[in-house]
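Take a look at this one; I'll ask things after.
What you see is the complex with one protein chain gone and the rest in place.
Take a look at chain A:
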């Protein structure tokens, strides 16, 4: 997988133009000689974008190149006015990391920083097929995360991609808006007969790969890969090799289509960008970046599971950023102090039974609202039995239903008793009392 995410710095990667392509009122208003690729313009790299890339690399367990640089990648396309994209070739900021998935670990080959291109809109104007170009997005900082070829199914590709988005959002360095193109997924797909593995022991990669590009949803990624597996299987079964090319995914037809036949890697004619001096990380700077690194998101979930017996699948739904997870931590400590169940709390929030905004309301308000919602009124069994008798008497049908095995009418009966008593009573206690009476 190759995943791109636009960093949400205030300004662009190599100039001071505003980095806000999705909210720009008009096309071509956040532009200057640098991001328009005018001759003689001098790019200067955005320090924050570099630091965020390293932060991401550290979160993915990567090693950091203490000496790094930017290179020019040459190709012609109307959205790339300079004729080259500033990227990183042989010295990416980060390399050799790992991401856990339920199917097994996926190695991270590299994380590098580059500039985004302008945006093309394809239209018919006065009967002519044209492309319109908006350079508001040109030179927006873009991180690219490249994985090792260690993903073995569409489901794993989806899980891996989702996990990356979770990590990036947690670091609060990108919105990862898939629909708008703030995060883009590319899958390189090739198939291999597993029998060749047994024969050779070592599995060598197939001699072709098909690049599935411009995917803007996890579902389309999964479906696109599934389609490619079928398509390539058919070709391979005929004894042929699929063409090395870039393909897109058509969601309506639910199939992939040829976009362009791939040029070889050497054709990009990479070389170090002479406009941009190299980057050296000294101990002090690296220390600053490391100290800004939040606790790893996986560790947060493990800690919560251990301390509060809460399910990761639930807590995952509650927050995105590290700052938000810190607030949850404080809420959990507070709940525990007041002997309230954290597990019940997170479930109530996730199921929207507790209508509060975790990151707007203050902790005291949140804890008190939850406390109120689980509070039970004082009432003796004796008093309750009076109300139960009354409810059972006027709800003969429900009683009959219960006796014939429809035990779910208990919810209804318990609700009626509480309404009759105008008290909030713990459900378990109430259902036990009702059952006793019904059976007596």
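Rule of thumb we're sticking to: a residue touches a chain if its C-beta (ideal position, glycine included) is under 8 Å from a C-beta of that chain, and two chains touch if they have at least 3 such contacts; residues count from 1.
Convention: contacts and distances are computed from a predicted model.
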Quiz prompt | Chain left out of the displayed complex - its UniProt protein name, from "Iron complex outermembrane receptor protein", "YtkA-like protein", "Aspartyl/glutamyl-tRNA(Asn/Gln) amidotransferase subunit C" or "Efflux ABC transporter, permease protein" | solution = "Aspartyl/glutamyl-tRNA(Asn/Gln) amidotransferase subunit C"
Quiz item: Per the definition of touch given earlier, which of A:16, A:149, A:206 or A:294 contacts the omitted chain?
Solution: A:16
Self-check item: Per the touch definition above, residue among A:100, A:162, A:219 or A:269 touching the missing chain
Solution: A:269
Quiz item: Touching the missing chain, which residues of chain A?
Solution: 9-11, 15-18, 26-33, 36, 44-50, 69, 74, 76-78, 120-122, 125, 129-135, 248, 250, 257-259, 267, 269, 271-272, 274, 276-280
